[in-house]
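Some notes on the structure that comes next.
Missing here is one protein chain; the remaining ones are kept as they sit in the complex.
By letter and in written order, the chains are A and B; residue numbering begins at 1 in each of them.
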């Protein structure tokens, strides 16, 4: 559908410089855009593509607006403005409500209006599905789970029992929510399973990536607060709590009972030990190993970046010999003390 | 269902202090329990909740029994005792046997008594399913696989061909057992697939977490021995062997043909190279990189924990300059030797 730039600018609160009647129908990148597309410049790395762009319009920060060769939507946060424009021009796939004839829905499941349940999806006993919910092909909604309105399970998502989703939750394929936590008691060398009896409580506007797993709590719930965003392949263990608007990149693992505050960011591959307290506004760079609590806001890191293998071998060898260096340093200090006639060096 | 404390104590071999006729119906945490609940104290971190607990009873070690304000089940291993009590009060969801009308079961599959095959599950040709097995919605059991009695595939589990499960195996959603190993031969730069012809052999009482993957062997089998416990998102490559009662935390990756002994524990995110031998009773802390065999029992570690980013930047810079430090140290040693009139410092 085509939108007038004047209307778009009004809807997203941007200032328009140029032709309000120009129409755009899609977003595109500066370097590949053609007439009818609106593009954006949020990162100066792409400034080189601006002067030659064939886009009909560009979303741009004020300080660069003069350099746009085409119509401009001026915004202090061009990436956010782009996100809003893209959502207007490219709305999510619409769906008509209904239950596919191959879906299996328990008789006592409560379904609100406008729900779609796709082919080969299964909704078990005692589930409550809010209005406008999309349950894609192959999804399983376990007994006693509830899904808030306008939430969307894309495909092949598994909700186990006692999972409660808020509103507008988006879950990507292969994600598993509410699987048993890894609770084991040792009985003379054999592991005895500790029953995992809690649920998972997920707030509103949460997004959960493909093949991410979130275990149920042991007794009380595992909790993901409103607005938290989880990428793919993340592992959240039992009784973890994730605060509001915290964003977690792919391949992160968080061990049991650890609490992460609000507005945190965890880089890809970060690992957190169990029973930690991570405060609000704490940020970890990729692959950090987190073995203690960090309650102060800040940016934390912990892994050695890759170098050439030969340099690396030397580094490992030197680290192994650090004790020897320290001994030699101490020996020198004694020698010098002697040379100074027994006086401690100043 | 309600249980008398006297009966519970007898069943789990604990000593009862208090009212044998008091009935409990559920487990709960010390701080949230109310009448009818039994709680436990296994970690002194939670001792602060003991005096005010409203639980009807507490499972507690002997040395703390005097401090319980309520009925006590006294046990030297309160966490194990709790696991047993929880399993009694909260048994696994029961299921009636049957085959859902949307399940697809090959004509020649052999099904013992009491099997449940859920909606949209698929059981391929030549499979043998033991008595009391639960195959949840969306599961696929590949051709020629066998599942020992009372095993349970929760939902959306995939067993490829030639997978043999023992008895009482529990597999959580999204797990994939028997996928092709990553076997490639190089033909002048192009990778040629090496057919993966082996199976996977899984012992009794094994638990496998959500979205964990276990590849089949190249020729012989990949082997997971009795009582091994695998958490979520683990990758087990072809021809790996995991010993009895070894417990592996989430996000661990084990490369091809590595053998891990009995009673080992691998912390979250640990990575093991291929073709290693790990002995019995070996323990690795989280995110350890294991590049050589460890045959001796012990506790091993290998990653730098996170610190503030500014401290971290200094650490990386210092490590890069270690060679320079060593050179300066050697220069000093020579200087001192000279100052000592040519005598080596003592």
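The rule is short, and it goes like this: contacts are C-beta pairs under 8 Å (C-beta built on N, C-alpha and C of every residue); 3 or more make two chains touch, one makes a residue touch a chain.
Computed from a prediction, not measured in an experiment: that's the story for all the values here.
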Note = Filtering A:11, A:48, A:67 or A:90 for touch with the omitted chain leaves A:90
Note = Filtering B:37, B:111, B:140 or B:154 for touch with the omitted chain leaves B:140
Ask   = Which residue among B:18, B:114 or B:253 touches the omitted chain?
value = B:253
Note = Cross-chain touch to the chain not pictured, restricted to A:154, A:184, A:224 or A:255, is A:154
Query = If the missing chain were put back, which residues of subunit A would it touch?
reply = 27-29, 32, 77, 79-80, 82-84, 86-87, 90, 92-93, 100, 102, 118-120, 136-138, 154-156, 170, 172-174, 207, 209-211, 227, 229, 231-233, 245, 247, 249-251, 263, 268-269, 286-287, 303-309, 312-313, 316, 319-320, 322-323, 325-326, 329, 332-333, 336, 339-340, 345
Task = Quickly run down the residues of subunit B that touch the omitted chain.
result = 102, 104, 120, 122, 124, 138, 140, 142-143, 156, 158, 160-161, 174, 176, 179-180, 182-187, 189-195, 197, 211, 213, 215, 219-220, 233, 235, 237, 251, 253, 255, 269, 271, 273, 284-285, 288-292, 294, 298-305, 314-315, 318-319, 322, 325, 328-329, 331-332, 335-336, 339
